[in-house]
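Take a look at the structure set out below.
Removed: one protein chain of the complex. Kept in place: all other protein chains.
On to subunit A.
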Amino acid sequence: MNTRGLRSQLKDSVPVTGMGPQVGAYGVQDTLRSGFSSVKNELLPSHALELSEKNFQLNQDKMNFSNLRNIQGLHAPLKLQMEYRAARQIQRLPFLQSSHLALDTLKGNDESISFEDILNDPAQSEMMGEPHIMVEYKLGMM
């Protein structure tokens, strides 16, 4: 199973839904799936917090890891990131809801409650993605 396709690598680093141009094959706007494009809509996020919230967790992690590297040396963030990668792979198929229990425990999310746990819980999402397309996207075949 080819999970190391270029598309899936890009997705793992910044998991984002709906932001950015919907590119299809050949790097052109995918009109069939996402409709006509409008440059104005895609240039800037409309809300002041949208961009900062999208990258918040990522920036926190980067900051913590670089602090750790400065204090304890390279081995500390390296070991932690290895554990994170291992834990992140424990999940169900892309269209099913996975609990991310190991990942949450590692990150310390099991001991705190924030808006991510209350609002917009994916388990209660009213939309479901088409399973075949989601799996193809994950594998980088699309």
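Simple rule for what comes next: a residue touches a chain if its C-beta (ideal position, glycine included) is under 8 Å from a C-beta of that chain, and two chains touch if they have at least 3 such contacts; residues count from 1.
As a convention for this text, contacts and distances are computed from a predicted model.
Engineer: So one subunit is absent here. Using its UniProt record, which name fits best from "Superoxide dismutase", "Proteasome subunit beta", "LSM10 protein" or "Large ribosomal subunit protein bL17m"?
Structural biologist: According to UniProt, the chain not displayed is called "Proteasome subunit beta".
Engineer: When the complex is taken as a whole, what residues of subunit A touch the one chain not shown?
Structural biologist: Considering the whole complex, subunit A reaches the absent chain at 11, 15-18, 33-34, 41, 45-50, 52-53, 56, 94-95, 97, 111-122, 125-131, 133-134, 137.
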